[in-house]
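The structure under discussion is supplied below as structure tokens; questions concerning it will follow.
As you look at this complex, bear in mind that one protein chain is not there, while each of the others sits in place.
Up next, chain A:
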């Protein structure tokens, strides 16, 4: 199976390690992984900002970039949700049937990373190890658009050395919301603040999630409040052993 890794613009720009961690996990499943070089951004920022034209143009481009893959894997619930749930909607409004069909085809075989390595190509051995307690934050799109809930937790449970403690309101939004975090900085920070309180209550050494956006938001608030001891890690970093 030819598996295309879609790296997401945030991972590409801010924390490439997440991309390499995802790559390592995918390779550990035995898949033939490719990372098409022409890929850029899935168009979600434009889509959620109401710029449908730009979103459609980027969706078409992404579909072209990933056309040769049997499956596409994304280390982000919200970008995977964009490809899987929202590209078909953009397809509805696409005047050109060939493009619309390409969007639908891509949507049908796109998976969020944890979903892929638990359901589609089960990972036999989790390569990493991590000492200490972690708590897991359910990122909104992954949870509510794709139903990602148990997968990452079960994967973490298989990792030697790690102990998972649940926080209060793990499913409540951290306040990221893409451009929301910039447009409504104060409200967004207040939301992040509650999330941080719940994380601190658990006494965990790290908060783990499946979306870099949420992680940057949470980490940013933790640092601003002087909590430097707690790390904010993508589950792929933890599972692959790339966290340190």
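In this section, contacts are C-beta pairs under 8 Å (C-beta built on N, C-alpha and C of every residue); 3 or more make two chains touch, one makes a residue touch a chain; residues count from 1.
In this text, contacts and distances are computed from a predicted model.
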The chain not rendered here carries, per UniProt and among "(Fe-S)-binding protein", "Dihydroxyacetone kinase, L subunit", "Iron complex transport system permease protein" or "MaoC domain protein dehydratase", the name "(Fe-S)-binding protein"
Considering the complete complex, of A:14, A:120 or A:200, the missing chain is touched by A:14
For chain A, residues touching the missing partner are 7, 9, 11-17, 19-20, 35, 37-41, 43, 45-52, 54-55, 57-58, 61, 140-141, 143-145, 171-173, 175-178, 180-194, 216-217, 219-221, 223-224, 232
